[in-house]
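Of the protein chains in this complex, all but one are displayed in their positions.
Should a chain be cited, it is by its letter among A, B and C, assigned in written order, with residues numbered from 1 in that chain.
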Amino acid sequence: MFKIKRPSLCDPEMPLVCLSDFEMYAKEHLPKSTWDYYADGADECCTRDDNLMAYKRIRLHPRMLRDVSVTDMRTTIQGTEISFPIGIAPTAFHCMAWHDGEMSTARAAEAMKTCYIASTYATCSVEEISTAAPDGFRWFQLYVYQNRKLSEHLIHQVEAHGYKAIVLTVDLPYTGKRRNDIRNNFKLPPHLKVKNFNGFFEELNGNEEYGAPANSLDSSISWKDIYWLRSLTQLPIILKGILTKEDAELAVEHGVQGIIVSNHGGRQLDGGPATIDALPEIVETVQGRIEVYLDGGIRTGSDVLKALALGAKCVFIGRPVVWGLAYKGEEGVKEILQILSDEFRLSMALSGCRNISEINRSLIQFSKL
Amino acid sequence: MFKIKRPSLCDPEMPLVCLSDFEMYAKEHLPKSTWDYYADGADECCTRDDNLMAYKRIRLHPRMLRDVSVTDMRTTIQGTEISFPIGIAPTAFHCMAWHDGEMSTARAAEAMKTCYIASTYATCSVEEISTAAPDGFRWFQLYVYQNRKLSEHLIHQVEAHGYKAIVLTVDLPYTGKRRNDIRNNFKLPPHLKVKNFNGFFEELNGNEEYGAPANSLDSSISWKDIYWLRSLTQLPIILKGILTKEDAELAVEHGVQGIIVSNHGGRQLDGGPATIDALPEIVETVQGRIEVYLDGGIRTGSDVLKALALGAKCVFIGRPVVWGLAYKGEEGVKEILQILSDEFRLSMALSGCRNISEINRSLIQFSKL
Amino acid sequence: MFKIKRPSLCDPEMPLVCLSDFEMYAKEHLPKSTWDYYADGADECCTRDDNLMAYKRIRLHPRMLRDVSVTDMRTTIQGTEISFPIGIAPTAFHCMAWHDGEMSTARAAEAMKTCYIASTYATCSVEEISTAAPDGFRWFQLYVYQNRKLSEHLIHQVEAHGYKAIVLTVDLPYTGKRRNDIRNNFKLPPHLKVKNFNGFFEELNGNEEYGAPANSLDSSISWKDIYWLRSLTQLPIILKGILTKEDAELAVEHGVQGIIVSNHGGRQLDGGPATIDALPEIVETVQGRIEVYLDGGIRTGSDVLKALALGAKCVFIGRPVVWGLAYKGEEGVKEILQILSDEFRLSMALSGCRNISEINRSLIQFSKL
Partner (left out) sequence: MFKIKRPSLCDPEMPLVCLSDFEMYAKEHLPKSTWDYYADGADECCTRDDNLMAYKRIRLHPRMLRDVSVTDMRTTIQGTEISFPIGIAPTAFHCMAWHDGEMSTARAAEAMKTCYIASTYATCSVEEISTAAPDGFRWFQLYVYQNRKLSEHLIHQVEAHGYKAIVLTVDLPYTGKRRNDIRNNFKLPPHLKVKNFNGFFEELNGNEEYGAPANSLDSSISWKDIYWLRSLTQLPIILKGILTKEDAELAVEHGVQGIIVSNHGGRQLDGGPATIDALPEIVETVQGRIEVYLDGGIRTGSDVLKALALGAKCVFIGRPVVWGLAYKGEEGVKEILQILSDEFRLSMALSGCRNISEINRSLIQFSKL
């Protein structure tokens, strides 16, 4: 499965065998300001980097001799089956990485039978994405704008095009400070647009930020807006960006259907916890009342295994999907998902787990944490 | 706010976006012995470096969905309102970094409506500083000399020119051993003088140290001198350099009005604690009876947030102010304060804090300390 | 003993004085893909590297003035005496490192009077190895194949040729993901064969992995197969690859005679514990009912001492033996064993231990772990 040979400008004979190989490829082939946009974290990037390092501090406690001749990675999220517990987190501007952007991403997710959370900041419209992969399983990531009509419009759009849940991002009342974007004076390339804003922010005369007017987000967003959102849609509501047990409890009390433990890839508050470190207390608080997911720092199959062992129902990957796009569009994203799920299946087998339900906290060696 | 463009010898197109950028600029543009004087710590610089690293070990516990559309950074120190809890710590010889030195610093602090603690070792006089920024809020940092007349003279001067508190430095009975100053045979440039010493140390015939006669400081200073100082002035007395709960308790008992938890930027005792590590036990001991401040190692807005969460009423920055001066005098210091307070405001918002009173220990993830 | 002079391409005058010196020699002299095959770990090599680093975190608690003029390193494993508690772990393809491969390894082990665990993946046959060193003490490492006849055939062979135990590898239901082998498209050189497969996998038409057909291992292997194995042989059965107290308890309950705490040199599950970290809980669980051994990360005599102090009856070394072979065949392996056992004897003496029975947990400074 892993011994893929294909042309690469680095070394045409060298296969890309792990997610980090795709990262190096993307760094080499994307324009610097595009690479920086995807790679950067907030401020000193402590949280971005800790997302990865935290996995290295966790030791597995693997079991042997358990007949792992048949392994099954399938799971469900919000009642829908996916072929492995690895989905695609929302990231912006896929057309910067590959010409038809989110349409390729959608086709890859459909082919691999997993969930794709499309971003509000897609460079394809909700409809284009849906048309590109009509049988795909998709959720939609939502921001709340001061112009609430835009949010309402988006919700109607995604309902009409078959998206199955609303993922409300709660950690971005303001955009984090990403030093390289400031240094590069980063702007969305002129030939690209955030198509979901069509009919709304028409006059972006200079004062723009990431393809929208600066300060157009509604930073007054608060828990009562969950009720407003509920009044607009019957789709499941997932909160993305929860990092504490207190907020997890509030999420349950406000009737949402899921939580994504996330720090926005370390792009918002620098100094917050790695997501894998924040996960256990949230899982313990939620006690299974709603589903808990995680994103941030997943780079190998054993990272996925650790996240599930600590209670995540599914993980989502962000930057690696962009690397796959930059490498070869739909095919690249499929390879990313294939490699990561193959690694996850192997990690399961080598720890003695035959299916998802056998993955639990006993897999973690807590004494060495 | 952050996308400032301006000429820089490093890269004329590259804006300075964070305090570390100013540090690099200053290192490149100041004469080596001047840079070394500001940068050096005592001995092996363990404490200087730990001041910064200690913040990286602390993880925030941020709250979401709290309506942070309006944020208010204002606070008071000793009853006076400042626009954000970031003041200017006393550092020496500002005219080495910018031609009119402390006068520029004073104007920047006045413009930004925060507190400037002028150093005894200023290269402008108390009067010049006061005249430069007549509406500024200023404290005066005091050393005690063997010639107590000098201290008395300085207190009368600062009272006459509207300074609002006396900040007594208690961690310098002798000067710490800064290896580079010895190697460089560092001396104040001949065209500069510590103007506060006018009329006192006139004959500096060779045996000088940092612009004063060697060994002129009174190393017999002890707690009873707090009563002597009180007898000279009704201004609030703040002790700068306290690092233990025992001394914090003594400070309260001796009737002072505040404490700055400080290790003199790691320039005195090498091997002492990082200030942010020393802060919690002091705050716990003081129990709000007097105000507790902190300096040392603050480089980003999230450092400020962590210090306030652990109980500091206000932080003070030292070296970054000098970097700002070296960059562009008053404008540079204003930029430093603007960048740091913008980062602090963003960190507040991203952690769910709308005003200073909402910042408390629950923001710190103690389990990961 | 240590002051050996001999030709080396690195520096003909420079003796090889420790195991790391042999590592550098082998890295310089073996073809890259051969070196990579031996050196690589799974995925990010975290576990491979932690195997070594974990020893550096352990501090000894040495005793003085105990008359160490006579030291005795002899011990027994499975009732047979060896001259020191350091055996040779099974590693594959010795003919890649030295022309007559495992025959040289066998002669070195015989000469040094220690145990050699021959690998199923030897490039010499069970019979050739036995003939090369007729008085050697040997065990045989076994995999279970889907074609169980192969395993049965091998057991009969090793019984016929005087091997004294069966070491069943339990951590390889599937091969770990070693990135460099994929990148190098590693294959056994055409002039070499896994001779133990003679008469079985004759038609390796392209779809091979490490000298056997891909997916020929039986990944359904489970605890009940221990009973199957017991039905085939009366030799002691040792399980190699146990990392948890739970599996150690099951091993005892299933009637095996020993355990090798091993993570396959970090080549299988990446993210599992260092073997020396996994050892204590296993020793505590087993309570002496069967013998517990360890492999992984042993590079100096004090590593051996730490492993024995934490309860291992004997350690086995893998990669260093290959380095010795690459250096000078039988002589190289003998030097490796001589150097390591000399270092171990010295560490014993410098900690106050005269014989193996005096090595126990009191030698470990637990407060600093």
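One rule holds in what follows: contacts are C-beta pairs under 8 Å (C-beta built on N, C-alpha and C of every residue); 3 or more make two chains touch, one makes a residue touch a chain.
Computed from a predicted model, the values in this text were never measured in an experiment.
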Contacts of the unshown chain among the visible ones are B, C
In the whole complex, not just what's shown, which of C:244, C:302 or C:341 touches the removed chain? C:302
Residue in contact with the excluded chain [from B:155, B:170, B:238 or B:307]: B:170
Among C:60, C:192 or C:232, which one touches the chain that has been omitted from the display? C:60
For the chain left out of this view, which of C:15, C:31, C:162 or C:255 touches it? C:15
Missing-chain contact among B:24, B:70 or B:182 belongs to B:182
Contact with the hidden chain, among B:80, B:131, B:198 or B:222, goes to B:222
Touching the unshown chain, subunit C contributes residues 2-3, 14-15, 17-18, 55-56, 58-69, 300-302, 305-306, 343, 346-347, 349-351, 365, 367-368
Give me the subunit B residues in contact with the hidden chain, please. 43-44, 46, 170-171, 173-174, 176-177, 179, 182-183, 185, 218-223, 225-226, 239, 241-244, 246-247, 250, 268-273, 277, 281
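FYI, only the chains that are shown with their structure count from here on.
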Subunit A turns onto subunit C (C-alpha superposition, degrees, nearest 5) by 90
Please tell me the distance, in whole Å, between the geometric centres of subunit A and subunit B computed from their C-alpha atoms. 42
Roughly how far is subunit A from subunit C, going centre to centre by Cα mean, in whole Å? 42
Two or more other chains in contact with one residue: find those residues in subunit B. none
